[in-house]
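Here the structure is laid out as structure tokens; the discussion comes afterwards.
Here the complex is missing a single protein chain, while all its other protein chains stay put.
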Amino acid sequence: MVAVLRTRIAYLLVLAVLLAACTTQPGPAASPTSPGATSAVGETPKVGGELIYIVSAEAPTFDGHQSTTFATLMPISPFYSLLYRLDPADNVNKIIPDVADGMPQISTDKLTWTVKIRTDVTFHDGTKLTSEDVKATYDKIVKPSTGVTSPRAAAYAAVESITAPDATTLVFKLKYATASFLASLASPWNYIYSAAKLKADPKFYEKNIMGTGPFTYVEYQRGSHWAGKKNPNYFIKGKPYLDSYKAIIISDPARQTSAIQSQQAMIEFRGFTPQQRDTLSRALPNDLAIQESPWVCVNYVVFNTTKKPFDDERVRRALTMAVDRWAGGEALSRQTIVKDVGGLMRPKGPFAMPDAELEKIPGFSRDNAKAVEDAKKLLADAGVSNLAFNFHNRNIPTPYEPVAIFLINEWKKIGVTATHTVKETAAYQADLRNKAFDVGLSFNCDFFDEPDLQLAKFVSVSKVGAAFNESHYNDEKLDEMIVAQSRETDPAKRKTLVAEIERYAMGEKAWMFPVIWWYRILPYLSKVRGYRIGSNHYTTMDMANIWIAD
Amino acid sequence: MTAYVIGRLLLMIPTLLGVASLTFVIMRVVPGDVVALRYSQSGSAPQEVIDRERALLGLDRPLHEQYLDFMTGMLRLDFGRSLWTDQPVAAEIGSRLGISLELAVIAALIATALAVPLGVIAAVKQDTWVDYVIRVFSIGGLAMPSFWLGIMMILFLVVVFRWAPPLIFRPIWEDPAANLGQLIWPALAVGYRYSAVATRMTRSSVLEVLREDYVRTARAKGLRETLVIVRHALRNSLLPVITVISLEFAFLFGGLVVTEQVFNVNGLGKLIVDAVAHRDYPLVQALVLIFAFVFVFVNFVVDLLYGVLDPRIRYT
Partner (left out) sequence: MSATIVTHDAEELARRRYLEDQGWSRFRRAVRHFMQRRPLGAIGAAIIVVMIFAAAFADIVAPYGPDEGVFTGLPTAPSLEHLLGTDPFGRDVFSRLLYGARTALLVGFVSSLVGSTLGLVLGVMGAYFGGKIDEAIQRFMDVLISFPLIVIAIAVVAALGPGTGNVIVAVTLPVIPRVARVVRASGLAVVQMPYIEAARSIGAKAPRIMFRHMVPNVFAPFLILLTAFLGQAILLEASLSFLGLGVVEPEPSWGLMLRGQGMAFLDQAPWLAIAPGLAISLAVFGFNLFGDSLRDALDPRLRTA
């Protein structure tokens, strides 16, 4: 008590002279591993209570099919169901049915997928869900009518037709077998909508909420918060556990931390920096749980390959070789949200290359001193000396700023001078698209460990456009390799093909290269139970499994 | 007088038209595209999706057509729909306008309550340590970055009282405690800075009046000093103080950006930062016009006030 009081007086004094709040506690913060982070086996979920969580941006649209941001998924997913979903107890790659009745039946040629639909699902307006609704939903995603946008339609290019032979059956016919189709059906964006509503107005769901999810709509105050309450007719009996939830929009990171610290909010699902974690674990030693995990997100260094000398693969390879990812990952992980070294697939994920293999790829060697010498030779071979360029970045501190400072320092080792040019997101994107840059720091984030998703950026610019392929190159060979792995339905063979692509695209050609993979840190009030961090911040956001302990 | 008022009101029109046009030009010159942003939040969207959506929003039309549309819409007070959320701009602004106005008014009240007594005391005790302390205090308000002050305030509340201002806005007539509990802190942070300007103005204005003959006369009559100051000096020095407080109000209203960000107040300042970042042209245009209108209008009212309060000023 005295210590606490003394600390408080210290705070008062320090603030009185207009200085920062200077904590007197010495030593590094303890990094406790999730006490009761998820509902342990045998623990009975408690019913009731309100979950209050933070969402760091406002949703541009209510329509999950059109959205590309977590800002839609986090507050709005509780109103909806999916056809298939990630198992909340795993949240990495175990796919389970949601409104589907069991896993799909797949024909031997792998071209016909038959899905049974549950018969006990009702919409919030009382109408019964049938296969027509699911068909209308997927028609909207796969072949949107004019005036409706579906940014992920390309992921369903294999779909030939969707039919509903009867009220409880849905059939997907594919043009060719594809390994990623089940994951595509479990996409967290694919909210199940009502066929009747869509028929009346194809844009209904942009501004209205009407789903089959565990919560029903209460209110939405623009820029402030979303509220929902328990759906008593939810098709999974006994769920949701919560009475209600509030999703509060807070964009300022300092205010987010203080909201958790003052226990005004319980959790922010996207994650915090190591410093925010340490601040919270000091302030709330007994009330905080922490989960951490490698994230399906990574920064890429992209090149304007239409410009000299970045059209020369030796120059690009020299730039990736200079980077000591192993030491950098360790140092950067202390101050920002990156940690593990990996290739094009998430480290520790199902497609990750073993470290021993990875280390053979240029840029991933443990012997950085030698790599630096080799890189210098490469630059000399390419006839490039005193290379100087602008390094194009966006004005978001976490993790772009520290990652960029790190890279600029690494490149100094091979005599390369990179000038950091930072723009706010819209201008930054426009410059990347319009080739108004030399070298840039980009990123990619997905909801699933799936080569089709993570390799989408690497397809030739003539096919996918500059919004995906920010290095602006065309490489027929690589395109063929990417198609081959996508059509390969044998998991082990597919993994070999993906590793081949990694060696070629980021090692040999170095069209673009990953820096250090992101690492998600989730400190939250330990009374929140039933959330498992998994591999991403998009899936299992329907809150059906979350409960609040006493 | 009527002619003057009408003349002044008419003068506001070219200013506002200029502001509107300048906003239009600036926003189109700045690179970036709302559609690309909207569909590339996490990952990317194919170019044809972006092109189609741009066409739907009319962003591919010639600039002069877009400009004409905007200008004629403005004359009908119709600002269109937000490109980001597709909501009417009026609806986006509606709920937030009240919050920012209330915050600005509370800040103005705090500033006045601080500035008038402090300014008078500083003037009366000119060049003594009291004067110095007050001046240092008020200049401190000008010197401290307001975002910094705001962050320190929240940190202080959280660490010492384990409490932070409410996150959700409640109208004052519904829940006065929650309303003030949320807005009083940002109002203090900006009010302090705001008071610095007003304190200095009060001080110099009172100093000036204290040198006037009628104050000397009042003193010579043997009136008590407090009476002299309150009845003669203060009253006659109020005009410039009111001016500066009103003008600062206009600045303040457009300058709540960082404070709203730090305190998570759902006002116009936060909205304009997002709108500019999203390249949401209609919303930015409407917001800039609102800020400009408040500014121009307050200036106009101040000029009129001069006429009412100071009989020496005649409008011709």
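Per-chain numbering from 1; labels A and B assigned in written order.
Note that in this section a contact is a pair of C-beta atoms (placed from the backbone, for glycine too) under 8 Å apart; a residue touches a chain by one contact, two chains touch by 3 or more.
Values in this document were obtained by computation on a predicted structure and should not be read as measured data.
Participant: Looking at the full complex, which residue from A:136, A:302 or A:427 touches the chain that isn't shown here?
Facilitator: Final answer for the missing-chain contact: A:427.
Participant: Using the definition of touch stated at the top, determine which of A:282, A:348 or A:377 touches the missing chain.
Facilitator: Considering the complete complex, A:282 is the one touching the chain left out.
Participant: I'm checking contacts with the chain that's been left out. Which of B:74, B:124 or B:292 qualifies?
Facilitator: B:292
Participant: Identify the residue among A:332, A:345 or A:375 that touches the chain left out of the display.
Facilitator: A:332
Participant: Which parts of chain B are in contact with the chain that was left out?
Facilitator: 14-15, 18-19, 22-23, 26-27, 29-32, 127, 132, 135-136, 139-140, 142-148, 151, 155, 197-198, 200-201, 204-205, 207-208, 240, 244, 247-248, 254-255, 257-258, 261, 269, 272-273, 276-277, 284, 287-288, 291-292, 295-296
Participant: Mind pulling the chain A residues that touch the left-out chain?
Facilitator: Contact residues on chain A toward the absent chain are 18-23, 28-29, 253-254, 273, 275-276, 278-279, 282, 328, 330-335, 395-397, 401-402, 404-406, 408-409, 420-424, 426-427.
Following the convention adopted for this analysis, only the chains that are shown with their structure count from here on.
Participant: When the centre of a chain is set as the mean of its C-alpha atoms, what distance in Å lies between chain A and chain B?
Facilitator: 38
Participant: Which residues, counting only chain A, touch chain B once they are in their complex?
Facilitator: 8, 11-12, 15, 18, 20-21, 58, 60-61, 66-71, 147, 149-151, 153-154, 206-207, 221-225, 246, 248-252, 254-255, 258-259, 261-265, 283, 424-427, 429-431, 433-434, 444-446, 453, 456-457, 464-468, 538
Participant: Spell out the residues on chain B that touch chain A in their complex, using ranges where they run on.
Facilitator: Touching chain A: residues 30-34, 36-50, 52-53, 56, 84-87, 91-92, 95-96, 140, 144, 151-152, 154-160, 162-164, 166-169, 261-264, 266, 270-271, 274, 277-279 of chain B.
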